[in-house]
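One protein chain omitted, others in place.
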Amino acid sequence: MSVNIHIQAEDFDVSDEIEALTTETTGAVASFVGLVRGGDDLTALTLEHYPQMTEREIGRIAAEAQARWPLESLTIIHRVGRLTVGERIVLVAVAASHRAAAFEACEFLMDYLKTRAPFWKQEERGGTTRWVEHRDADAAAAERWRKP
Amino acid sequence: MSVNIHIQAEDFDVSDEIEALTTETTGAVASFVGLVRGGDDLTALTLEHYPQMTEREIGRIAAEAQARWPLESLTIIHRVGRLTVGERIVLVAVAASHRAAAFEACEFLMDYLKTRAPFWKQEERGGTTRWVEHRDADAAAAERWRKP
Amino acid sequence: MNVLYFAWVRQKVGRGEEVIEHAPALRTVGDLAAMLAARGGGYAEAFGDMRRLRAAVNQVHAGLDAVLAPGDEVAFFPPVTGG
Partner (left out) sequence: MNVLYFAWVRQKVGRGEEVIEHAPALRTVGDLAAMLAARGGGYAEAFGDMRRLRAAVNQVHAGLDAVLAPGDEVAFFPPVTGG
């Protein structure tokens, strides 16, 4: 089981990342790409993070996914810095023998990244900037993975 | 809303397909890649299909996904012919404003492809061939999307 | 009617398609399957247990009770295994 976590300013290539994950026993790769979504005059996002904590926290989230599903390998790439509309922000890719585990783990990882990984988005609209507010829907999405 | 359905012998590039789906209002792309999984001496799969029906049936499945979730666009590529271990078989990629719709629609599309699209896999192990049996787990996975 | 066979159904009957004249006795998909099973040989093997088979009429999944009409395209195949 390999876990690849990268925090970087640079863009990534989804095909290359998926290719790197797959082995002869991989049957399924579920992946997710998050992008800077335009609208309401948004021009860019700037992503700040807590460097000493980010990889460690994402590592803990990845370990939890590994403990819950039979996974082969996974890659999480999260970009930081200023990103304009249409740019990729995040990739989560999960390889497994079967698709149910790959899908569930991928969605779990995204829900946990959204609510636990120490990143903060600042929006630029025209000349003004504003910190993005935490969405209750994200907290609810993460909450559903809690075991009873 | 654009729907792209391709049945082809040729391979595909996941990055290119995702890139083609995204617009300025896309916030999320969920995707799935199915591969020929090795093991038990499997060397290759041959995929047969019902050409007159395949695209129409997948189109009906895609229309159902569009009716159920707020999607921007989606691409389904399914390969046919002989594919060796490690080769890509299928891609489902779904673009939406938000991730929940993209994830759910992607998983729905895979479950329905598995149980409704007219493809049949024949396995090669050493010198012998055998038709893959339908898995009850796939029927159960599709069943959970039925509305009450 | 144009009748198509796929996967092991095709292999057992030894052909991918054939033309079968619509007739009053072939009112439904089930009637057609029973007629084919009665041919014996590979047809009997393929159509002996309809629970193992699926069908489509004019490129739409159909049950054994689906009613046939002249000119229909009828297909018989195992449960699908793509994806």
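The first chain written gets the first letter, and so on, giving A, B and C; residue counts start at 1 in each chain.
Simple rule for what comes next: contacts are C-beta pairs under 8 Å (C-beta built on N, C-alpha and C of every residue); 3 or more make two chains touch, one makes a residue touch a chain.
Computed from a predicted structure; not experimentally measured.
Participant: Of the chains that are displayed, which are in contact with the missing one across the whole complex?
Facilitator: A
Participant: Going by the contact rule already stated, which one of A:Val14, A:Leu47, A:Leu74 or A:Ala95 would touch the omitted chain in the full complex?
Facilitator: If we include the chain that is not displayed, A:Leu47 is the one touching it.
Participant: Looking at the full complex, which residue from A:Ile5, A:Ala95 or A:Leu113 touches the chain that isn't shown here?
Facilitator: Looking across A:Ile5, A:Ala95 or A:Leu113, the contact with the absent chain belongs to A:Leu113.
Participant: Give me the chain A residues in contact with the hidden chain, please.
Facilitator: 34, 47-50, 52-53, 56-57, 78, 89-90, 110, 113-122, 131-135, 138
Here, only the chains that are shown with their structure count from here on.
Participant: On a C-alpha centroid basis, what's the spacing between chain A and chain C, in Å?
Facilitator: Chain centroid spacing, chain A to chain C, equals 48 Å.
Participant: What is the distance in Å between the mean C-alpha positions of chain B and chain C?
Facilitator: 26
Participant: Spell out, as numbers or ranges, the residues of chain A touching 2 or more other chains.
Facilitator: Not one residue of chain A touches more than one other chain, so the list is empty.
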